[in-house]
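All protein chains but one are shown in place.
Here the chain labels run A and B in written order, and each chain numbers its own residues starting at 1.
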Amino acid sequence: MLIKDGTIALDSLPSVTAYASAVGKMESEGPLGKCFDFTTQDNTLGEVSWEKSESKLQQIAFNTALSKGRFSQKDIDVMFAGDLLNQCVSSSGGAKDTEIPFVGLFGACSTMAESLALASIFVDSKAANNAAAVTSSHFCSAERQFRFPVNYGGQRTPTAQWTATAAGCAIVSSHCKPPYIRSVTIGKINDMGVTDANNMGAAMAAAAYDTISRHLANTAQQVSDFDLILTGDLGQVGSDMLKELFKRDGVDISAVHNDCGLMLYDREKQDVHAGGSGCGCSASVLCGCILKQIEQGTLKNVLFAATGALMSPTINQQGESIPGISHAVQLSAQ
Amino acid sequence: MKMTTAEYDRLTKKASPNTKLYLTLPKAFVIGGLICCLGQALFNLYSYWGLNEMNARSVTSITLVFFSAFLTGFGLYDKIAKHGGAGTLVPITGFANSVVAPALEFKTEGFVLGTAAKIFIIAGPVIVYGIAASVIYGIILYLFQLM
Partner (left out) sequence: MEMFMEYFWAFVIGGAFCLVGQLLIDLTKLTPARILVAYVVAGVVLGGCGVYEPIVEFAGAGATVPLTGFGYTLAEGVKKAVAEDGLLGAFTGGFTAGAAGLTAAVVFGIIVALCFKRGDKTS
């Protein structure tokens, strides 16, 4: 049911009945390494191209979620999938052997929240009994599309973020079992004129602020009602800016705020500069670690606000700024 | 949030850490200097073997390009460049890396449309404007000769 201004309350409280994550080598060596269902030391996953490796990673996350929830493919009524690549090739490649109705999404790094929101709305409105939300990213496939060849010797700036090689899948059903999805807020395009493609955090912070504050206002909740406000991958720069933006309203979110881009890697030991990014970053943190904690009850009320910098190399070279977006999904144990 | 893009830009600048110049500058200087020393050693070696100055310089370039190409192939050049910055970018080895890296990367799109078509995707502008500048210089020289 629409509350207002993009916030939708899900009255039937759909559940995330199964979830799984799959990550590459660097992510498995990070602080959350033990949380993930699947890790690999070989980021090619035996495929001939990085795009196919990413598809495979997405497939692994999806199939693991199916088996963890004892689902068969026939049980899934619709699949919302997305990634960073042009035409969402990793998602369609990953889904091509299934016969599941497929919706491809692009929301840059916000795609996990976008797909989870849509899957929950489908289940809540009885358009589906079980809906899957799958997203992935791969460092090498993203690097060659958006930046430079992998072996090119470039220096990254301190504000640059590292695209995660990771995938996550959540299956939303109309069962009664935590984590529940209480409400979602659909993001708006926020463009604050950031043109630096090496500073995605800055491009996304305004969108995160907009969506989170809208969600709080529309659902009449306070920051203190949450155990965790989890942004997608703002990294260090974007997280600092988000806190600063809230501080201007007299709201301190630092006690409950965390960021997937800061959680996935050990920034002291791993050379990721401002933190992780990519659709797979928030997907793997959510599906590898946060959903489990909500299911077990250690986290009671979580606002997951994945953020995306909708960066196109073409538009960026034309001198245009990078629009940001953030979608929010409120998950709770009760 | 009522905020102008100028205000947001100030916020961005405040939150964004600057590059640590006290690290990047010495590293660029030393690594770049060492590559040039390697070039000097090769040049002296080729001169010792009897090549004239022009040829010794050319063969030095070819050798440095060769080293850089294979370091790129082994995935080592980018690891050095992470520290070297401009120290590995500005020498001819950086030029070679910017040619070899796309050649290797895009071979998944085929040897014609991948490797060959994209080989100059980074180094292309250097060749285009280097040659363009040299032609302008040549025309100016020619006009001066006429006078």
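By definition in this document, contacts are C-beta pairs under 8 Å (C-beta built on N, C-alpha and C of every residue); 3 or more make two chains touch, one makes a residue touch a chain.
Small disclaimer: the values here were computed from a predicted structure and weren't measured.
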| item | value |
| --- | --- |
| Touching residue (missing chain; options A:Pro14, A:Gly154, A:Gly235 or A:Gly288) | A:Gly154 |
| Where the unshown chain meets subunit B, residue by residue | 18-19, 21, 24-25, 28-44, 57-62, 64-66, 69-70, 72-75, 78, 84-87, 89-96, 98-100, 103-105, 107-108, 111, 115-116, 119, 122-123, 125-127, 129-131, 133-135, 137-142, 145 |
| In subunit A, positions touching the absent partner | 24-26, 41-44, 50, 139-140, 143, 150-151, 154-155, 165, 196 |
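The definition used in the following text is that only the chains that are shown with their structure count from here on.
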| item | value |
| --- | --- |
| Euclidean distance of C-alpha centroids - subunit A vs subunit B, Å | 36 |
| List of subunit B residues in touch with subunit A within their complex | 1, 3, 5, 8-9, 11-12, 14-20, 24, 72-73, 75, 77-78, 80-82, 84-85, 88-89, 94, 97-98, 100-102, 104-106, 108, 122 |
| List of subunit A residues in touch with subunit B within their complex | 48-50, 144, 148-159, 192-194, 199, 201-202, 206, 209-210, 213, 236-238, 240-241, 244-245, 248-249, 271 |
